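The structure appears right after this line, and notes come after that.
Removed: one protein chain of the complex. Kept in place: all other protein chains.
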Amino acid sequence: MSGITAEQVAHLASLARIDLSPEEIASLTIDLGQIVESVKKVQEVATPDVPATSHPMPLTNVFRDDIVVPSLTVEQALSGAPDRDGDKFRVPPILEED
Amino acid sequence: MKKAELMDFDKALELYEPVLGFEVHVELNTKTKMFCGCANEFGQGANTNTCPTCLGLPGGLPQVNRKAIESSIRLGLALGCDIAEASRFARKNYFYPDTAKNFQTSQYDEPIAFNGSLTIELESGRQVTVEIERAHMEDDAGKLTHKGGATGRIQGADYSLVDYNRGGVPLVEIVTQMIEGGEADSPEIGKTYVAAIREIVKALGVSNARMEEGNVRCDANVSLRPRGSNILGTRTETKNVNSLRSVERAVRYEIQRQAALLSAGGTITQETRHWHEDTGRTSAGRPKSDADDYRYFPEPDLVPVAPSREWVEELRATLPEPPAARRKRLQADWGFANLEFQDVVNSDLLDAVEATIAAGASAQAARKWWTGEVARLANVAGVAADSLVQPHQVAALIELVEAGTLTDRLARQVLEGVIAGEGTPLEVVDSRGLAVVSDDGPLIAAIDEALASQPDVLAKIRDGKVQAAGAVIGAVMKAMRGQADAARVRELVLERAGSAE
């Protein structure tokens, strides 16, 4: 068994900022346990001598020149905003313990 | 909340050894942002410099700014770092509304520069070598403002506003290794180290380096180790200490605060702390916890940065003389006393003075004009002295003074004319008719007239009461509307008074 616990799933959900219901946590705990058990298989062949590949094409040094290009207009930038105040995005207060 | 009590600084040092560490963020002054072509500049209104990439819109993708890479490599080299043969961006995942993508594109296990060191000199002359662990590239967050509530601070705010203009601006984060043995110098080490970084990035031209604008930001880590112990204490990380004086004060404060807490049997919490400039104190921020799992992984939207050794050497060849070495050289060349030199350095006028001397002025005159009249006018105007007038103009002004064409008082008027955009010093002299009257003829006429109208004074001079000449000199200067050399006038007054015998 992979031993995924509901507490672990709840912690992952908080890292991922998803407010899961207890039912969702319960069912995800089962799903995740099964999936992890299955994908664990990668460890069988991932020996230390095998290098990791993070990009399928071996490119390096792809750069852009330091030249300004037009930005969006402020209206475009804010066009999808759920809430705004003038030209800024407005959000509920930020929880910050003092 | 219990008020933090402070232990006397000397007492704290008797009981504990301070261990320091600094993370300095340098905002690069590239034309565009780190990963998109939006302008890296502020001031024309919120959210004017944004695009799908720096706004974190679905589908946006990053493109690395070559200039930012160059600047980072040059900064790494200036800090004595090795430049990585292969370096990579990584995603640092955390949710915060000023972070558009909810991950910071930073570097993790493969920074562009590492293993450097920087030797700083304290006022006592003590040299301290700070080991640099790494200098890595990352993008800045947007700016939050908090509205409502009593203080306008984040706590108690009703809502917050986000402007992403700063989001995506290139940063280099310079991380030191642990600094031990600082002892009572620890606060000064903090200040001097950050000042040295600031000086280096300025000399390199990679940052505007204005701390008050957040171009250079310092996080100060402080922990205390009980004397006789070799176990490191728990450290705190004081965030965003944004002036040199504050760095010094914050380090001192944390040493005193932690010492008080530890000696009272308390424990230090590993946490970030906020620096309050107004009260000179730090306050607890977010505790470090398991929740700080940033889930770093290589940024799949960007390919590795693998600077060729040729490129690195090309960039090394562009490095300016290290600021500390340059300062030593210039002070010796110019023959300035320590205080005179410090005055120039502290006023950020090293470049201006150097250029003025290079344009032909004497060292003392260049120093005197820049730290004196130019600095005064700049202060009145609320701008930087070197933005007010060009070094070659100051040099030309000094030349006129030294040639006797201008008195100091006239020269100050000429300087105002130059600053007002009336032309070169010579042009201002001409247009305002400010040159010293150097022809003795008109002076003698004026002196004779003054002596004739004040016979009592003439008599006193003839009696050897030379100080009485002052009244005549004053009258002559007035008649000449100041455009005369007072020393010459005095010479002539005495001469005429004698010859009138």
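For reference, chains read A and B in written order, and residue numbers begin at 1 within each chain.
What we mean here is this: a contact is a pair of C-beta atoms (placed from the backbone, for glycine too) under 8 Å apart; a residue touches a chain by one contact, two chains touch by 3 or more.
Just so it is clear, contacts and distances are computed from a predicted model.
For the chain that does not appear here, its UniProt entry gives the protein name "Glutamyl-tRNA(Gln) amidotransferase subunit A", which is one of "Xanthine dehydrogenase, molybdenum binding subunit apoprotein", "Beta sliding clamp", "Glutamyl-tRNA(Gln) amidotransferase subunit A" or "ABC transmembrane type-1 domain-containing protein". From the set B:23, B:41 or B:301, the residue in touch with the chain omitted from the display is B:301, counting the whole complex. Checked against the hidden chain, the listed residues B:44, B:102 or B:127 yield one contact partner: B:102. Listed here are the chain A residues that touch the chain not shown: 4, 8-9, 12-21, 24, 28, 31-32, 34-36, 38-47, 50-57, 59, 62, 64, 72, 76-77, 79-83, 89, 91-95. Residue positions on chain B in contact with the hidden chain: 51-52, 55-64, 91, 93, 95, 97, 100-103, 160, 162, 164, 293, 295-297, 300-303, in rising order.
Assume only the chains that are shown with their structure count from here on.
A straight line joining the Cα centres of chain A and chain B is 39 Å long. On the chain A side of its complex with chain B, the touching residues are 11, 14-15, 17, 54-55, 59-69, 71-72, 74, 77-78, 80, 85-94, 96-98.
Chain contact summary for the complex, chain B toward chain A: residues 1, 30-32, 36-39, 45-52, 55, 57, 63-69, 86, 95, 97, 144-147, 149, 154-164, 283-287, 290-291, 293, 295, 297-298, 300, 302-307.
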